[in-house]
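All protein chains but one are shown in place.
Up next is subunit A:
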């Protein structure tokens, strides 16, 4: 499971859907910037009523220890609490079950709320919470995200029920532990005792209970009447909080748009032409939610590829008009999206705005000059060096017309391009095997910390790691490891250095910071404020 609040299929992934599977579905780690362009200041209704929410795919599992796809998150984060959430807008963590915390590179001490209750009415104590976290780290559990969220080093949990504190100590420094903990759904003792219950129900302390499920079709959440400890004022009695949320699985964006316009669903993420169709209806509101992803263009740096030469990558990046590429991908909705300015997205800790100057600017003439300076000769419409023609294999997986446009921009400066556009599975296979020179690299919204983003650009190469660009700079990897083991200002400083080195070596061209566009019917508004999307739904009097 990825951490995501916004359930729905990222609208900007268009038909490519999945393209990034991977990155797909995940969400905007809990809290996100919300900008209602229409219908924003509606008066809220009294708590109660029913809201129908579109899920873009069927959940793989309801069990938080097993689920791996972002499609489950609307259910998971409505029925299970986490220790903290993160607000990308303020770049600050907010407490859920935790009231406050003290962070060091190798430990976090949480002061917990004492009023948290499980679904069955029992108190959710620090000891219970420690047991839940331990269960994730237990190899027998087989949770696929345990090491990513909680680190590889053994953790020690010290719970003090009387003082309502929980201290987590890592055997080795792990700076992303707090970021990882915002993703971990806390399972109550009833679920730990009988894991089978988790496959068809939810044993958490979240505001909703899973009242009914028709696997692959629909899921019904019922509001608890005793939930008083939610973040950002999310309580059972808060104005507009729906009593029932029906999560309906609708795979097709076109069908979801029809249902939204017909009033049979109230909330849906949409992209492309279907988003434009819905936007033309004045009664439908749109909320643009910032995510923690960033799409870039990258080159394969493995030996034997022309893109192993930094100056070739530099020239290719100079040939790319990023804004035009965005239009080719998104069409009219491109205006919702900002261009990337560094390696990390702006709303992630460690982002360094000063690196903006290092991003190669679009200039076909400069690109040709860079190639000439690197010893390439242009003749007969081709670039050659030592008898070898400058030819690149561009791979992609849908993404509107972005791949085709990218290829055309490279051709414009005389590069021979072999374009291979498949589905996301084919693209992923090529990426993993290194069968490419240039590709768009879509990190959507599922990354919780800089370590996650950086793992694509430094560190172990595939298949041992996820350094898909095959960057063999050991020194840079060591620096990234040092940053990953740090916290606070020290970590920010180290991440800034890593970003600078990556951009100076033309390891990537930051392209765009994706957003999730959520459309709502007149009877609903979203109050994100750091909440997972299902918890941000409020009914209006309209």
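One rule holds in what follows: a residue touches a chain if its C-beta (ideal position, glycine included) is under 8 Å from a C-beta of that chain, and two chains touch if they have at least 3 such contacts; residues count from 1.
Just so it is clear, contacts and distances are computed from a predicted model.
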Options "Amino acid adenylation domain-containing protein", "Succinate dehydrogenase/fumarate reductase iron-sulfur subunit", "3-oxoacyl-[acyl-carrier-protein] synthase II" or "ABC transporter permease": UniProt name of the undisplayed chain: "ABC transporter permease"
Given A:88, A:175, A:400 or A:452, the one touching the chain that is not displayed: A:452
Contact residue for the chain not shown (choose from A:321, A:336, A:424 or A:507): A:424
Candidates A:58, A:190, A:308 or A:366 - the one touching the absent chain: A:58
Residues belonging to subunit A that touch the chain removed from view: 2, 17-18, 20-24, 26, 57-63, 66-69, 142, 144-145, 147-148, 199, 214-217, 248, 250-252, 254-255, 258-259, 261-262, 264, 422-426, 428-429, 431-432, 443, 446-447, 452, 455-456, 460, 463-466, 468
